[in-house]
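A single protein chain has been omitted; all remaining protein chains appear in their positions.
The block that comes next holds chain A.
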Amino acid sequence: MTVKDNKENAPPRTVPIQSATFSNPINAEIRRAAATGIYDIRGGGAKRRVPHFDDLLFLGASISRYPLEGYRERCDTKVTLGTRFAKKPIELDIPITIAGMSFGALSGPAKEALGRGASEAGTSTTTGDGGMTPEERGHSTKLVYQYLPSRYGMNPDDLRKADAIEVVVGQGAKPGGGGMLLGQKISDRVAEMRNLPKGIDQRSACRHPDWTGPDDLEIKILELREITAWEKPIYVKVGGTRPYYDTALAVKAGADVVVLDGMQGGTAATQDVFIEHVGLPTLACIRPAVQALQDLGVHREVQLIVSGGIRTGADVAKAMALGADAVAIGTAALIALGDNDPKWEAEYQKLGTTTGAYDDWHEGLDPAGITTQDPVLQARLDPVDAGRRLRNYLNVMTLEAQTIARACGHNNLHNLEPEDLCALTMEAAAMARVPLAGTEWWPGKTGAGF
């Protein structure tokens, strides 16, 4: 018998099967952890698949509803934030704002571009951990000043220059966690603004230094209002974990606006395990928060801004249909500026990654010049061009949301409502509390039938 005969007569072998539990990415992470002894740090938000706006569909008008003409009939997009207590509420042309991102995490030109793009589109941008830079104040017609646990760069002059103040309790990428800016990004200017030695790994505290709990927060908000003559809208930003209670407590503490950030919301840097395993999907946050506002009789009086994975006008419309007054974008805005652009693929390859997957924002080596303090890299970003791209993107999202609203028969984005939606999955139906497509039912709903 020859060797060939042996092979031909051998019984069929089992096809190699990869484990769903011990997948190649999981195994690679085990090997990386075993080799280095340290957890993985990265930027961005949750990458895992979670129920999201993609799992919802709009029910356009037909006989039972009357649509508006798609191009010409009026569909208002303006939103006013801070109507509850502030003497000077913020009026925005569109309900899409730019989320807080720090100078330090982002380059100066990137912050300038965010200000330019947002201003041209008639909306606001937001500072981050590290204080307010003259560039972003100068290029932002509406600037929200974040009040964070670290209080880096915090001072009463900038507080008064702001158009609104956002007390940051948490963010969706890492609710319960503090900030992190690794030494590579602590340049001379960043170090000076944060009053820290250059090159150290900078930690921002996970809780505020001078208040704990909602009763204290109420007094803290009083202080901020007293310092700013009750002019500025006060936002309270929370990461999505217990949205009903956190929203209710923010209202109790005196917030004008609640900002609710789901787990797809990005961060400049934190542990991967934190990003992927702590917090709620954005979709799961909205209805409980709106319920809290309704139960307290302040829905629309206290505005709700939703963020975390907003990418398209459809996402905007869906968030608003579920009860949000506005949305905020962070990661999407960076992509509009030029983050993860295929033109840098060769450089992403050198960094061991690829277009669309680059998330080592903490290392300060961003080929696109956005998440870096390297003067050579950041010079690659033209803030005027990048700002124009952001403006275009914001305009497109607005047009898309208007298109959907008109198709549903609404002459104002704020008239979108849950009844305009259905869900493609049981999970999305349960979270959004809208019917599973083709039914009148969602999990938890009592009663049935058309």
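Here is the rule we use: contacts are C-beta pairs under 8 Å (C-beta built on N, C-alpha and C of every residue); 3 or more make two chains touch, one makes a residue touch a chain; residues count from 1.
Just so it is clear, contacts and distances are computed from a predicted model.
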| item | value |
| --- | --- |
| Missing subunit (named according to UniProt) among the choices "Protein GlxC", "C-type cytochrome", "Glutamine ABC transporter permease" or "histidine kinase" | "Protein GlxC" |
| Full-complex contact with the absent chain, from A:Gln146, A:Gln171, A:Thr228 or A:Thr247 | A:Thr228 |
| Touching the absent chain when the full complex is considered, from A:Thr80, A:Asn195, A:Thr354 or A:Asn411 | A:Asn195 |
| Selected residue (touches chain absent from view) among A:Lys142, A:Lys174 or A:Lys220 | A:Lys220 |
| Touching residue (missing chain; options A:Asn155, A:Gln294, A:Thr354 or A:Asn411) | A:Asn155 |
| Sites on chain A contacted by the missing partner chain, in the whole complex | 36-38, 150-151, 154-156, 159, 182-183, 195-197, 199-201, 203, 205, 209-211, 216, 219-220, 222-223, 226-230 |
